[in-house]
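Take a look at this one; I'll ask things after.
Here the complex is missing one protein chain, while the rest keep their positions.
Per-chain residue numbering starts at 1, and chain names A, B and C are given in the order in which the chains are listed.
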Amino acid sequence: MSIKTGKQYLENLNRLSPEVWLNGARIKGKLSDHIAFCGLIQSQASLYDMQSEEQYRDKMTYTSPDTGDLVGLSFLHPTSKEDLRRRRDMMTLWADRHHGFLGRSPDYMNTALMAFSGAAELLSGINPQFAENLKNYYVYCRENDITLSHGFIQSKISRLSALLGNGNESSAARVNEITQDGYVVSGAFLLNTQGATAEELLIYPQPPITLDTVNPYAFFFAVPSNLKGIKFICRENSIKSSSRFDYPLSSRYEEMDTLVILDQVVVPHDRMFFYGDEELSESFFAKSNFHTHVSHQILCRYIAKTEFLIGVLECLAQSLDKSEDRSFIEKVSDVLVALETLKAFVIASEEQSSMDEWGIMVPNPKPLYAANAWYPKVYPRIVEAIQILGSSDLIMIPSEQDFNSPISPYLDKYLQGVDMDANSKVHLFRLAWELSLSAFGGRQTQYERFFFGSPDTLTERTYSNLSDREKYINIVKQWMTNK
Amino acid sequence: MSIKTGKQYLENLNRLSPEVWLNGARIKGKLSDHIAFCGLIQSQASLYDMQSEEQYRDKMTYTSPDTGDLVGLSFLHPTSKEDLRRRRDMMTLWADRHHGFLGRSPDYMNTALMAFSGAAELLSGINPQFAENLKNYYVYCRENDITLSHGFIQSKISRLSALLGNGNESSAARVNEITQDGYVVSGAFLLNTQGATAEELLIYPQPPITLDTVNPYAFFFAVPSNLKGIKFICRENSIKSSSRFDYPLSSRYEEMDTLVILDQVVVPHDRMFFYGDEELSESFFAKSNFHTHVSHQILCRYIAKTEFLIGVLECLAQSLDKSEDRSFIEKVSDVLVALETLKAFVIASEEQSSMDEWGIMVPNPKPLYAANAWYPKVYPRIVEAIQILGSSDLIMIPSEQDFNSPISPYLDKYLQGVDMDANSKVHLFRLAWELSLSAFGGRQTQYERFFFGSPDTLTERTYSNLSDREKYINIVKQWMTNK
Amino acid sequence: MSIKTGKQYLENLNRLSPEVWLNGARIKGKLSDHIAFCGLIQSQASLYDMQSEEQYRDKMTYTSPDTGDLVGLSFLHPTSKEDLRRRRDMMTLWADRHHGFLGRSPDYMNTALMAFSGAAELLSGINPQFAENLKNYYVYCRENDITLSHGFIQSKISRLSALLGNGNESSAARVNEITQDGYVVSGAFLLNTQGATAEELLIYPQPPITLDTVNPYAFFFAVPSNLKGIKFICRENSIKSSSRFDYPLSSRYEEMDTLVILDQVVVPHDRMFFYGDEELSESFFAKSNFHTHVSHQILCRYIAKTEFLIGVLECLAQSLDKSEDRSFIEKVSDVLVALETLKAFVIASEEQSSMDEWGIMVPNPKPLYAANAWYPKVYPRIVEAIQILGSSDLIMIPSEQDFNSPISPYLDKYLQGVDMDANSKVHLFRLAWELSLSAFGGRQTQYERFFFGSPDTLTERTYSNLSDREKYINIVKQWMTNK
Partner (left out) sequence: MSIKTGKQYLENLNRLSPEVWLNGARIKGKLSDHIAFCGLIQSQASLYDMQSEEQYRDKMTYTSPDTGDLVGLSFLHPTSKEDLRRRRDMMTLWADRHHGFLGRSPDYMNTALMAFSGAAELLSGINPQFAENLKNYYVYCRENDITLSHGFIQSKISRLSALLGNGNESSAARVNEITQDGYVVSGAFLLNTQGATAEELLIYPQPPITLDTVNPYAFFFAVPSNLKGIKFICRENSIKSSSRFDYPLSSRYEEMDTLVILDQVVVPHDRMFFYGDEELSESFFAKSNFHTHVSHQILCRYIAKTEFLIGVLECLAQSLDKSEDRSFIEKVSDVLVALETLKAFVIASEEQSSMDEWGIMVPNPKPLYAANAWYPKVYPRIVEAIQILGSSDLIMIPSEQDFNSPISPYLDKYLQGVDMDANSKVHLFRLAWELSLSAFGGRQTQYERFFFGSPDTLTERTYSNLSDREKYINIVKQWMTNK
């Protein structure tokens, strides 16, 4: 095989048919027909299709060193600045297609797996087989263009329970026993985004520390998402209908988040990438440069999304005859400055990239960590600019069906915009409403805000990655002793 | 008659059966059974019921000077500071019941009508009958405890069309002709909140200026909401189900906004309060102290709502074991300061009240205008504090049905809070989600932000009401000439 | 005696001649002639003179219950709301004279002493003589219109040294021995504002906790500022000349802050108000309602200062032809709202005052604590508004002497404002510069920001005084259980 088409993606999903629960009932039938998933699945499928389209193929794929097949460029281990730029171009094509609304477009997890597999040698330290497993798994995913989701985060309570209680009562994810068939794992992970619409699931908890030689909470593995014992429990669904007029964003881009349950799941031996070593768990995560590599992808997404938001602001202003208003110019200028900042961060990260010990070219993490600390504060302000500009027009939004009903003439007469008919204006304002005031928009804002953790987590990570305390103290101290 | 019960309110609404359109179809059957209205109607009914309950009756009613019946205290024309305090106490009882989520609890429009009728004499200037009509209408509403909505705002485009086009093509609301039966009016008003669930409709446009002696855009009248030619077109409905667990706020407090259409509506002569005079339109509005009186009501609502939001913040912190975290204390302290500010504004407005020319005691408008300018900036920050505190726990919210399903044990195990079972925690976080991230919450935030107009409008109104330019310039100039 | 005149104040100061160090040298000669003090002393003198002026006397004084003499109203123990309003009127007269620039106009410490003496009975618990001493001292100050300063704050290091080291090495203020002549005290207090220009010094440290029965760090006393062993060490002086044109504010209002040293000072027995009891130290401070009473005074000052700042903003806008600019209106409107907030806080604190256990009418502390938490954040924003409005015109400010020199014609031609000659414009901009960009302005901003402690201290105090955690949690919990 090689790059997947959208059609293949759909078929794979429907064949897998994972155990997905929504609103107290297990979903029967094809996911790709279900209202809560069909729009997203189509959007994802269209991304996969792009890879085969002539205008994009060269920019989005490369030749597999193993098979000679074309494979997705986001799997590429970069070994030069030029590779980083190629990766950026490819990721930008996808981001420009979904305008940044898919936090989990396939390049996100492809990049994650690329990062982890690039550092696989580190795993040989405890067991060469682990390194081999991870490298094989990477090749498997790359050659089959596998769609991945991941479970990294557990509830605070779960992690706490492992520290306090005895193992059996703890709700933290752990290996309960190791059998011939594999590792038997139970646990639950929060905010498994797109879990239900992925083919495989990567599990990599942050393990509670134990006094045992072998820490049963420390592991990293991957399994198919329909493996026995895996259940996806969906959150509140924010899709009301498939109408692209009424719900232009959620009908296309609503990524379901799930609580993924592992109930005595048997992880095959060749799918375990390490086990038992909490220190390795931490150092492997750090040395794989996961945060740095995926942040490079995220920046491409941020840029596409910010450009789209600027477009929405400009369209709203036009329809309200406010394009030249000082308060509009002020607001949109702030967003334009934010866009330049994002672009500068991505360029700086590439220009100052450096080779890691395994020959992977790693973008400079500093501008990327700066972006991660900063954009979660900026995004809500852009959304607020849309709210303030849109004002009460964002509330009075009738539906597609209203325009197809006897009352349509009243709408046509009373809801028109400046040089814009009522239907177009309502469509535009429904878009702005979804972005800024709907449940879909609320989840997007919250998602961007907490993409990489709470403000406190981000502050700590930012300081520890950007600080150079001694250097700056010395600048001042030396200067003060000058005469 | 006299004070209404909840049951009477329901019966009146169902008997009136106004023409309401939702999603392209006219609503058939009882509004009080319809999912988009039943929760709100019950909440309103419970407010009306309070008036008759023994523990509240004395504080919520007074004896009608005309009939000796008990009537609602928000209709009272205050003539002393004590009256203002009684009004405040009464309005606070209602606000504490709906926790400030009803922007149009009945006291809002009762207060508006009280304000207008108090200045009725001013209308005698053009026609004593107008003054008489308004006073009679006030008595009618007070004695029958009528539920009112209002249409004041038209689209910018409509108002512009009147200035530019000739009258026939304009979409601005206007009197087209005057017949024996009354004034024939066409037009449309935006954001008619609770229009569908009110018994009567007050219409008072801000008229475009014309060169005609009789300005056909200048009028003020009231009509029953089921009068021929009146149509209510609903906005996007944000109620998904009546589950109080899943949607604790929208299932109770979702106030539908409508575009209200007047299509050749015939306004009876005795329901017209003035006609044709654009200057009177402006001066009557100003001299009635509408903004001042309703702002007194609004402050009571703000206080109740802010207290509720503080409660939500405290509950969230408790369930997350963050009650003593510095970042929580900082955020909630800001809200506590805001609450003291609101309370101080209301007290100051009463203590510095003064009598108007018709013997009505008017609260000092300055603290009220300050509140109107300030709270729309504060409310979104409180909501943001909830978002930041709630973090990703606000996203992973399963539903009531999940808790009644086979997967319930997983939820019980993995979603519990600190000293809080999973069901209670999810219930709490669904409340916080509705407040801060759902379409209901989005509309609430937007509503508070634009309650009295756009930021630009508010700035202008604030400056013109609070400024005392010459006084402050003189303080500095005089001081500078001192030696 | 009774109320003091300005002349008497000067004579007292010059007779006392305390030990004041500035720039490495002890000040010789009359303080009232020294450039660093003369302007302030004149301003203070003018405040004292007001008390005897016919237009103010009735509002600023009352008849001493002990002597029948007229004494200053800020010494009055309020026993009714009316008394609180009289106190406010009196304090407003002084604040309007110095426009809020004197953080230590005499009413501040008069109010503090009023608060402490009102709770004197509490001191009888450990020794009736202590209560007697404090009451006598209050009468002494009131009848002689004594000018007071205070030392409450020590460096963190000093307090820490007491906790860690043994007593002898500690630098915390302590009683070293008790002799027939009195208590022998050593220590140092920071930010003793106007210490050099006061007649008496109140010392009340926050004592480090010890295991001893008698805590040598716990005491409260008052002494004349020229007592042997007391030294005032001045900070950087920000007065450059007495030119009222060049330095309109600092030439009048620069309050010197000092580090006050107590080096084996002998405090007479009748001037010690308690000793040895760290718990009493804390409870007496709290129960005296010191913070509440002085905050009432501070609010009067805040209001006067904010009005002056509004005047400056308006004058600047006028001279730059920006009075109608939207960005100016926006900024000044925010300040006008802040002014209304201050006014509402003071009224609310009086209207909701209540009697304490000793018959003193205490303003409601909640709006006052809210003000204390909030104004330190607001003041720097007002100053910033002046900076932004004034722009580069705040930099290009020649001096009085330039206007009296051969180059004066160039200034007249090139530095004029809109409808304003160059001399007046430069004078105005020098005022704005002093307020917002000079060392005087810097100290004022810092002083307002830290008036009652660091942001962290304020947050803690705000939460502990305004929070009503259980009440708000119950509102939400009860509501959630309703159906």
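Please note the rule applied: contacts are C-beta pairs under 8 Å (C-beta built on N, C-alpha and C of every residue); 3 or more make two chains touch, one makes a residue touch a chain.
On a predicted model such as this, the values are computed, not experimentally measured, just so you know.
**Q** Looking at the whole complex, which of A:Ile157, A:Ala222, A:Ile239 or A:Val332 touches the chain that is not displayed?
**A** Counting the whole complex, the residue in contact with the absent chain is A:Val332.
**Q** Touching the left-out chain: which of C:Asn226, C:Ser283, C:Ser327 or C:Ser467?
**A** Of the listed residues, the one touching the omitted chain is C:Ser327.
**Q** Thinking of the whole complex, not just what is shown, which of C:Thr147, C:Ser333 or C:Ser436 touches the missing chain?
**A** C:Ser436
**Q** Can you list, in ascending order, the subunit A residues touching the missing chain?
**A** 99, 244, 248, 307-308, 310-312, 314-315, 318, 323, 326, 329-330, 332-333, 336-337, 339-341, 343-345, 347-348, 351-352, 366-367, 369-370, 373-374, 427-428, 431, 456, 459-460, 462-463, 466-467, 469, 472-477, 479-480, 483
**Q** In terms of residues, what is the contact footprint of the unshown chain on subunit C?
**A** 21, 23-25, 153, 155-158, 171, 188, 190-191, 231, 233-236, 240, 246, 257, 259, 261, 263, 320-321, 327, 380, 384, 387-388, 391-392, 394-405, 407, 410-411, 413-418, 430, 433, 436-439, 441-443, 445-447, 449-450, 454-456
Going forward, only the chains that are shown with their structure count from here on.
**Q** Average the C-alpha coordinates of each chain, average all protein C-alpha coordinates together, and give the chain whose average is closest to the overall one.
**A** That would be B.
**Q** What is the distance in Å between the mean C-alpha positions of subunit A and subunit B?
**A** Roughly 41 Å separates the two chain centres.
**Q** Taking each chain's centre as its mean C-alpha position, how far apart are subunit B and subunit C in Å?
**A** 44
**Q** Can you work out the whole-Å distance between the CA centroids of subunit A and subunit C?
**A** Comparing mean C-alpha positions, subunit C is 55 Å from subunit A.
**Q** Indicate the residues of subunit C shared as contacts by at least two other chains.
**A** Each of 326 in subunit C touches at least two other chains.
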